[in-house]
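Input: a single structure, listed below in structure tokens.
Shown here: the complex without one of its protein chains, the others still in place.
On to chain A.
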Amino acid sequence: MMVSGSPQPPSLLSARLSAQDKKDLDKFTKFLALKSAQIIVQSRMGEKISTRCNPESSGTDWFNLAIKDLPEVLAEAKSAMNKGGPRLPLCVEIFLKTAEGDTMVLENWAVGVKPEMVDPSVRVTYTVYNRMGILLKSLVSVTRVTPAYKLSRRQGPDSYVICYKIYVGEPQLTNLGEGYNSMKVGQLSTPVGTIYLSVAYRTKMTISPQPSNDSSIMVKSDHFRPESSPKHGRPNSVDSDPLSETIKSGAFAESLKKPRLPPDFDPLADIPFSSLLSLGKPPKKASPSVTDTLVPDDTPTQDDSDNGNVTPKCPSLSDDFIMVDLKTPFAGSNANTDLGLFYRECQSAPQLEAFANDPPVLDQVGDLTKQLEAFETNLLEYDNVITQLCNADNNN
């Protein structure tokens, strides 16, 4: 009953692939690649797809699947495949383009053949054709669940649009960023090799600073194209990028100077002000009068009073604590100092008001003279009190 029998030795069967079968297989493979490109590109256009079942098909629908043909995509795919060289692997790269013109590659789909894995026993005209249909159905289903699908549904001319690029050659995966995922959509065996469909997609959608010793947290929307960064006048500007959900330009927009922050400062920390609660690092607990201790030596010294990175000037703080006043995102200009003050008050016992209102020393000395004079004039009175007390003792 099994449809696919166990593979037989290729030596017996390789010759059995007739010229007609080979021609058919070539044709099927070509249309599999062309239809794959259509499915992928159409799934990223931002709209819901709906095609109708047709019970009385005239036989023009490849793989018995109603896939629309967009002329532009068809032309792109055909021109990529007809460049004279090998036709596969055919890659469809999906990338995001912001309104400013910055781009970020989101995923890379590939259709290819592994010639080393052959199954000479499968029937080309029937089995291979039907399995290609199943593979395309899997592609339709899988294109809806990778992260770029949701992004594509939210695209718009004011924020970003999703674009595609079709080329033949080994998939270029380096521009998918660190930690990208790859997976196989499906594969099928043919007498000339195993046809596969796979995808690699970006997992880090949030633009974040690269780990380095540089204390700068400067973040650019063209982070992934460092060679083009100097063209942009305002390096801090990320406001046009919809992906940078955790870093908004407002946080540092007041100042055009490079903000200087501790190297361990984590701009992506979920809790605002959380760095206030951590203890300062031992090498940096120098005397509080040195205001630049938090700035690494290699950073040029600047007046940073307007940049919000100020060491505390309050000598009453305990030594192991270094206060960092941060200008934080979303906060009003004074809100953070309130919290700083509150924290300082909690850090050590508050000063008694009695001490705070002490008069000057000279006044205190004058007071003493007056008091001594008063005591001397009242000396007789004190003597009387003592005598009375002595008498009272005797009565007891």
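We adopt the following convention: a contact is a pair of C-beta atoms (placed from the backbone, for glycine too) under 8 Å apart; a residue touches a chain by one contact, two chains touch by 3 or more; residues count from 1.
Assume contacts and distances are computed from a predicted model.
Considering only the chain that is not displayed, what protein name does its UniProt record carry among "Autophagy-related protein 101", "3' exoribonuclease family, domain 1-domain-containing protein", "small monomeric GTPase" or "Ribosomal RNA-processing protein 40"?
Matching "Autophagy-related protein 101", "3' exoribonuclease family, domain 1-domain-containing protein", "small monomeric GTPase" or "Ribosomal RNA-processing protein 40" to the record, the invisible chain is "Autophagy-related protein 101".
Would you mind spotting which of A:83, A:144 or A:204 touches the chain that isn't drawn?
A:144
Considering the whole complex, which of A:50, A:174, A:377 or A:391 touches the chain not shown?
Selected residue, touching the omitted chain: A:50.
With the missing chain put back, which residues of chain A would touch it? List them for me.
Counting over the whole complex, chain A touches the hidden chain at residues 1-4, 48-57, 59, 61, 64-66, 126, 131, 134-135, 137-138, 140-142, 144-145, 149-150, 153, 183-189.
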